[in-house]
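Okay, structure first, notes after.
Excluded from the complex is one protein chain; the other protein chains are retained at their positions.
Moving on to chain A:
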Amino acid sequence: MTTITDTPAPASFRLSSLINDTRYRSYTFQFIALVAIIATMAFIGGNLVRNLAAAGLNISYDFLGAQAGYDINQRPISYESTDTHGRAAIVGLLNTLIVAFLGCITATVIGVIAGVLRLSPNWLVRKLMSIYVEMFRNVPVLIWILIIFSIMINTTPAPRAFKGEDATASMWFFDSVAVTNRGVFLPKPIYESGSLIVGIVFLLSIVGIFAFRRYARKQLYDHGKLIPTFWPSVALFFVPAILAQLVLGNPITLEYPELKGFNFKGGMTVRGSLIALWFALAIYTGAFIAENVRAGIQAIPKGQTEAAGALGLRPGRIMNLVVLPQALRVIIPPLISQYLNITKNSSLAIAVGYMDLTGTLGGITLLQTGRAIEAVLLLMLFYLTISLSISFVMNIYNNSIKLKER
């Protein structure tokens, strides 16, 4: 009986064995599939080229060098309406990156807190967190963006409410911060000569904090002495820089926002559209991350918690030192896809008038130049690059915390 399972002699290849022989069959079908895919794509591409030619259109990226002619409110780099469409696209790209970055950080913070609290022994906290997760997960993010934006513009005062004798609104923190329905106006630091020294002193004090903590740890491990670290760190953080600022005669000053004409002038502006989009994306994606965190924590065997408890660790430390580091291995891979979701969902920005990549390149530029195919292809390329970069960086992090198997 054993002879039946013997492989046939290698010389027995015939044309029919491409179908009948299991060794070759899979290659045959893969080859057919490949040819079919190439043929389909060639047909679609050819069809596109033919139809574009018939309509008298051509694919050209010359429009990127032409004058844009429109203004953008939030400009991370200098931009005028006389600049090119290409530069407008870059401004949009930076705005996308800004909101994606802020959104990822905030969503992670919200998600980790909510995920941990979902497992809280406190019934009320647990239920509140599951209400949060279910509410935000199950309503489309566009609706959240619109709701948060409408609530914001309708509940905060307009700049004109700050005006005159009978002003109905007032600024906060000694007239330094104004919260309006167009955004939040904050004081802006102005750097004069000597600020560099203050900056260097500040950086040195941060280095000092790390050195001090290292020293404290060494003392603890080597000599068993417990040195307090929290208050000395706080002091190191503030005192040297403030002293340098005073000694050098206040080289860093603050420019306060002031109501002039229609709007607040001076200081920094965080626009309402950015706040609404940022907050909506963070709180929406935070709900998904909370579930990832919960899943990660529950994947850690209960024995770990009990063992840590048996060693005398308090619940907070068990979570931070034992459970979360192990849970990260489960949490990180789905977290990557949530970060990608934030980046992609940020293309809904135009709903609140935030000029991101979709608003500039895929919006006004597309409409003014009529170059839909070119603009959309470029848009795809930009988003693909951003997403792949995020995934690349996060995968490096994931590999660094992965369980090392030796």
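Everything below uses one rule, namely that a contact is a pair of C-beta atoms (placed from the backbone, for glycine too) under 8 Å apart; a residue touches a chain by one contact, two chains touch by 3 or more; residues count from 1.
Note that contacts and distances are computed from a predicted model.
Of the names listed as "Amino acid ABC transporter substrate-binding protein", "Phosphonate C-P lyase system protein PhnH", "Acetyl-coenzyme A carboxylase carboxyl transferase subunit beta" or "Ferredoxin", the one that matches the UniProt record for the absent chain is "Amino acid ABC transporter substrate-binding protein". Listed residues A:Asn51, A:Ser120 or A:Ser170: the one in touch with the omitted chain is A:Asn51.
For the options A:Leu196, A:Met268, A:Leu367 or A:Ile401, the residue in contact with the chain missing from this view is A:Leu367.
If you put the hidden chain back, the residue from A:Leu18, A:Ile113, A:Ala158 or A:Ile300 that touches it is A:Ala158.
Touch with the chain omitted from the figure is made, among A:Pro228, A:Gly261 or A:Gly316, by A:Gly261. Residue-wise, the contact with the chain that is not shown comes from A:Arg182, picked out of A:Arg87, A:Arg118 or A:Arg182. Residues 40-41, 44-45, 47-48, 51-52, 54-57, 69-73, 81-82, 150, 153-154, 158, 160-161, 181-182, 260-263, 265, 272-273, 350-351, 353, 355, 359, 363-364, 367-370, 372-373, 376-377, 380, 384 of chain A touch the missing chain (whole complex, contact as defined above).
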